[in-house]
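Of the protein chains in this complex, all but one are displayed in their positions.
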Amino acid sequence: MEKIGILTGGGDCPGLNSVIRAIVRKALQNDYEILGIKNGWKGMIEEDIIKLDLDAVSGILHRGGTILHTSRTNPYKKEEDVKKVVANFKKLGLKALIPIGGEDTLGVAAKLYRDFKLPVVGVPKTIDNDISGTDFTFGFDTAVNIAMDCIDRLHTTAESHNRVMVVEVMGRHAGWIALYSGLAGGADAILIPEKPIDKDEVAALIKKRHSRGKSFSVVVVAEGAKMKKGSDIIQSEELDSFGHVKLGGIGQILAKAIENTTGYETRVAVLGHIQRGGSPTAYDRVLGTRYGIKAIELVMENKFGCVVALQGNNIVAIPIEEVLGKIKTVDDAMYNIASTFFG
Amino acid sequence: MEKIGILTGGGDCPGLNSVIRAIVRKALQNDYEILGIKNGWKGMIEEDIIKLDLDAVSGILHRGGTILHTSRTNPYKKEEDVKKVVANFKKLGLKALIPIGGEDTLGVAAKLYRDFKLPVVGVPKTIDNDISGTDFTFGFDTAVNIAMDCIDRLHTTAESHNRVMVVEVMGRHAGWIALYSGLAGGADAILIPEKPIDKDEVAALIKKRHSRGKSFSVVVVAEGAKMKKGSDIIQSEELDSFGHVKLGGIGQILAKAIENTTGYETRVAVLGHIQRGGSPTAYDRVLGTRYGIKAIELVMENKFGCVVALQGNNIVAIPIEEVLGKIKTVDDAMYNIASTFFG
Amino acid sequence: MEKIGILTGGGDCPGLNSVIRAIVRKALQNDYEILGIKNGWKGMIEEDIIKLDLDAVSGILHRGGTILHTSRTNPYKKEEDVKKVVANFKKLGLKALIPIGGEDTLGVAAKLYRDFKLPVVGVPKTIDNDISGTDFTFGFDTAVNIAMDCIDRLHTTAESHNRVMVVEVMGRHAGWIALYSGLAGGADAILIPEKPIDKDEVAALIKKRHSRGKSFSVVVVAEGAKMKKGSDIIQSEELDSFGHVKLGGIGQILAKAIENTTGYETRVAVLGHIQRGGSPTAYDRVLGTRYGIKAIELVMENKFGCVVALQGNNIVAIPIEEVLGKIKTVDDAMYNIASTFFG
Partner (left out) sequence: MEKIGILTGGGDCPGLNSVIRAIVRKALQNDYEILGIKNGWKGMIEEDIIKLDLDAVSGILHRGGTILHTSRTNPYKKEEDVKKVVANFKKLGLKALIPIGGEDTLGVAAKLYRDFKLPVVGVPKTIDNDISGTDFTFGFDTAVNIAMDCIDRLHTTAESHNRVMVVEVMGRHAGWIALYSGLAGGADAILIPEKPIDKDEVAALIKKRHSRGKSFSVVVVAEGAKMKKGSDIIQSEELDSFGHVKLGGIGQILAKAIENTTGYETRVAVLGHIQRGGSPTAYDRVLGTRYGIKAIELVMENKFGCVVALQGNNIVAIPIEEVLGKIKTVDDAMYNIASTFFG
C-alpha cells in the first residue's frame, strides 16, 4: 500500500478534524495508508508519527481542534531541520504529503516542493478567512457564529444599561470575522483593518442612534483595526507588563475614545480564544470534508505543488504560490452592505 | 415619498426578518416608505397593512419567523381576490411590491407581473433549498445546523444502546437538508428523494459497520425519501387516523425495515417543526440581508419581473419564471462525497 | 488494591459519564481499582469488563450517553443469570458494586442485597425525575433545557402562522419535564399524567388567549398525559402498524381535538429521543459528580444497601427500598405556579 502523510500546522481551527477524517476515509477506500504526523512540521522533523485507521477518525467530526495536534515549528529556520523533513519523507516511504495550514505552514510546503520536488498538496486553513485564492476557509463560519452569539448576548446587557458595548473579535490583518459577525449581529458600527475610522465618525454614528431614541449601541472591532487620529493611524501595539500584546488593546482604546467623545458609559468585551474552539458548524464540517476529499483526489492524480480552494461553489486546485504572500482583504461590496446598518 | 410594499408568504423560515430589516433600512435611507403587508397575499386582499419604520425593524434580526406573519392564501384561486390585490396595489399607491416566498408566493407574483404588469421583485424563500436559479436560500443553513445538532445528540444515545437510530428530517421533494446535515452529522447512510435505496442496501451498509466493530449506526432520511421494494418505489403517503400525512411516515417504515432485516434494535426521531424555528445562523442572516439590499436596489433601478438569487458568491437578478416550475435537486458530486462515509 | 465494580443500566441519560468519572477519580485517589461492567447487568452476567483508569475517564465529562454502554437486561428474569452475577462478583473479587440506574436496575440491586448480601450502593438515574427519595436526578435539567429550547423555536413558527403548536415531551408516568419545560418555555397550557384535562378546558384556555388578541398558542403535553373525555380518561395506547406505541400518540390526539374544538390550525412536534442525548448542562454535570463522590464515600464507609439522593442541597444516603415501587409525581405547588400562566 502506498503511504500518504498529513499534518496540521499553525493555530487550531474548527473543521480540521473533518479534513483529516475525509482524507483517511477516502484514502482507505482507495487502498492507501495514511500516516498522521503529530504537531505540524515538528512531527516531520522528529518523526512523531501515528497510523490513522478507521477507528482513529471515528467520532472526531464534531470535535474542535485537531487530533494531530499542532505547532508553529518552521523547519526552514534551521537548515538541518529541512534536511530531516526530506530525509524522513523518504524514510517513511511517502507517496505524498498533505499539510493543512495557513501562510506559514503552506509556505514551508511551497519551498519543499520548489527545492526538493517533494510531492505536496496543501489544504488552506485560517480562521480569519484572509488566505488568497480561496473564497472561504473552514473555521471561519464557526468563529463568525460564536462571535454573533456573543454579540446577541451583549445586546441585552447594552440595552438594559443604556450603554455602548465594544466587542473585540479576531482579525489581525483582515476584518472578515468583524464584518460578518457584526453584520449578522446587528452592529451599529464595525471597525476593520481595511477601513480606518476616525473616532469622531464612530461617535457620530452612536449619537445618530441616540438622536432617534436608541439608548444603547454595539460596536464590533477587529483586533487589528486601526483608528485615524488626526492625520495619524493608531493601532494597538502596546505591550502589557509581561511583554505580550495587550489583551483587548484596540478595543480598550476605542471604548475609552467613545466614552470620552460621547459621554456614554462604554464597556469592552474581548472574545479571544473562544472564537476558535469547540464544535464546528455544519458549513465548516462540510467545507472541511470537501477539501479533504479533493486533496486525496489530487494525490491520486499525482497533481502536486497545489492547494485545494473554494471558488464559488466549486472545490478546485490552484498553484500553491497563489495563496502565499498576500492577504485577502474584505471586499467593498460587503462592507458597503454592512455600513447600511451603521448608526 | 414613494411607497413600496413587502409581504412574506408560505412556511416561515429563519432569516425572513433579516430580509425585511434590510429592505426597510436601505429604503428609508433612499427616501422610500415601506408598507408591510400582513399574512402574505391575504393582507393584500384584505388590505391588512402596517407601516414599517426604523423602530418596527429594530431588534428583529436575530428572531426567527416573520414579523409580518404569513399565510398560504393564493389570490389566483378566486378571481375576485386577484382584482382586490391589483386594486389595493393602486389604492395604496405602491411603486412596487416585494413578495418573499417560495414556488406558490412567487408564482402569484409572476402572474401579476404577466397579467397586470404589476411591478414586482421577488425574494426566493425555501427552507428545503429546492428553488431553482439560486444556489442557496436563507433558512437552509439554520435548518441544517439544527438537524446536525440533533444528529450529534442522537449519536450518544445510539452508541450507549448499541442501536440504529433513524432521523427523519425535512425535504419533501429534494434531499438537501438530509444530505448536508447527514454529511455534517456523520451519518452512516442518507436516504433522499433523488436516490431511492433498497432496504437491503441500507441493511448492508449497517452490517458493514458492525463487521468492523461498530455497534451503532445513524441513518438520516428526508421525509420525501423513497424506498425501492423489489421493482416498486415505496413512499410514505399513509394517512393517520385524522387524515393527516402520518407523522414520521418514511422514518418509521425504514426503521422497521432495518430492524427486521438486520436484527438490530432501531429507533426513530422525527425532527419536524423545530428545524424551521428559532434564531437564524450568521450565514442566513447575512444572506437574507444581501437579498433584501439587492431587492430594494432593483426596485430603485425599476427592474421588475425578476427575483434576487445567489450564484456563486454574487447576488444577481434573474427573470421570475426561472425559479418556477422545477425543483432544484441535489447534485451528484455532493451526494458522492456523502456516500464516501456510508457504512 | 480492593476492587469496586460500576455499571449503568436502563435508558441513557446526560450526566452518566460525570458519575463514572467522579467514582473513578475519587476511588483511585483512595487506592481502589475500578472495574467498569459493560452494558448494565448484561456485562455482569457475561463478564464483560474493562478496567477504568485515569485515561479511561479523561475527556468524558462533557459527553452524553455512557462510556460503559447500557442495556435493559434483568438477571432476575432467569435464575441462572442471578447465579452468574453473584458468581462473577466473587470471581472478580469485588469489594462492592455501584449500579447506576432507574427503578429496574436498582430493583435488581435491592434483590441482590436482600438475597445475597451483595454489597451495593445505588445511584438513581431517570431523565423523567420520577424516582422517589431524591429531589432531582441528573439528566433532567438537560432534558428540560433541550425541550425549552425547542419550545422557544416553535414559538416563532406558531406566531408567524397564527397557529396552535402542540409539543409532546417525555414523561410516561410523571409530568416533570412537561411542567418545567412548559413553565420555562412560556407554555399556554401544560398537560401531564397527574392532571387529566378535558379537551374543552384546553380549548377554553386557547380561546381566552385569542380573545385578548393573541393569534397563536403553544401547548406542552407529556407523552403519558391523559385526557378526560366525558367521564372517561383517554390515554394513548394506540399501536402503529408495526406494533410500536404510536409516535406522537397523545400529541396527535390532542392536536386534532384542539383543531376540531377551536377551529384554529394546529400542528404537533414530538421531541422524542433528542431530549436525552448530547452534552449535559452544568447542573447535571455537578449533580452527577456529587452523586459519584458520595457513592464511593459510602463504599469506603462500608455502608451498603443504600442509594445516594439529593435532598434540598445535600447529598445523602437512603435505604435502597425507599426509591422503589412508587413514582414521584409533580408537586401541586409547582403545578399551580405553572397554571398561573395558562391561557
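A few points about this structure:
Each chain gets a letter, A, B and C, in the order it is written, and its residues are counted from 1.
Here is the rule we go by: a contact is a pair of C-beta atoms (placed from the backbone, for glycine too) under 8 Å apart; a residue touches a chain by one contact, two chains touch by 3 or more.
Fair warning: this is a prediction, and the values are worked out from it, not measured in the lab.
In terms of the touch definition stated at the top, the absent chain reaches A, C within the entire complex. Interface note: of C:L92, C:V286, C:M300 or C:I327, the residue touching the hidden chain in the full complex is C:V286.
Considering the full assembly, A:C150 is the residue among A:V82, A:C150, A:I206 or A:A225 that touches the omitted chain. Looking at A:G101, A:G248 or A:G305, the residue that reaches the missing chain in the full complex is A:G248.
Those residues of subunit C that touch the chain absent from the view are 22, 25-26, 29, 54-55, 58-59, 61-62, 135, 141, 144-145, 148, 152, 155, 180-181, 183-186, 212-214, 279, 281-283, 285-286, 289-290, 293, 311-313, 337, 340-341. In the full complex, subunit A touches the omitted chain through residues 8, 11-12, 14, 16, 39, 63-66, 69-71, 146, 149-150, 152-157, 159-162, 165, 215, 240, 242, 244, 247-248, 252, 256, 267-274, 276-278.
Keep this in mind: only the chains that are shown with their structure count from here on.
Between subunit A and subunit C, the least number of touch steps comes to 2.
Averaging C-alpha coordinates per chain and comparing to subunit C, the farthest chain turns out to be A. Centre-to-centre spacing of subunit A and subunit C amounts to 41 Å, using the average Cα coordinate of each chain. Note on chain placement: the centre of subunit A and the centre of subunit B lie 30 Å apart, centres being C-alpha means.
Rounded to whole angstrom, the centroid-to-centroid distance between subunit B and subunit C, based on C-alpha atoms, equals 34 Å. For subunit C, the set of residues touching two or more other chains is empty.
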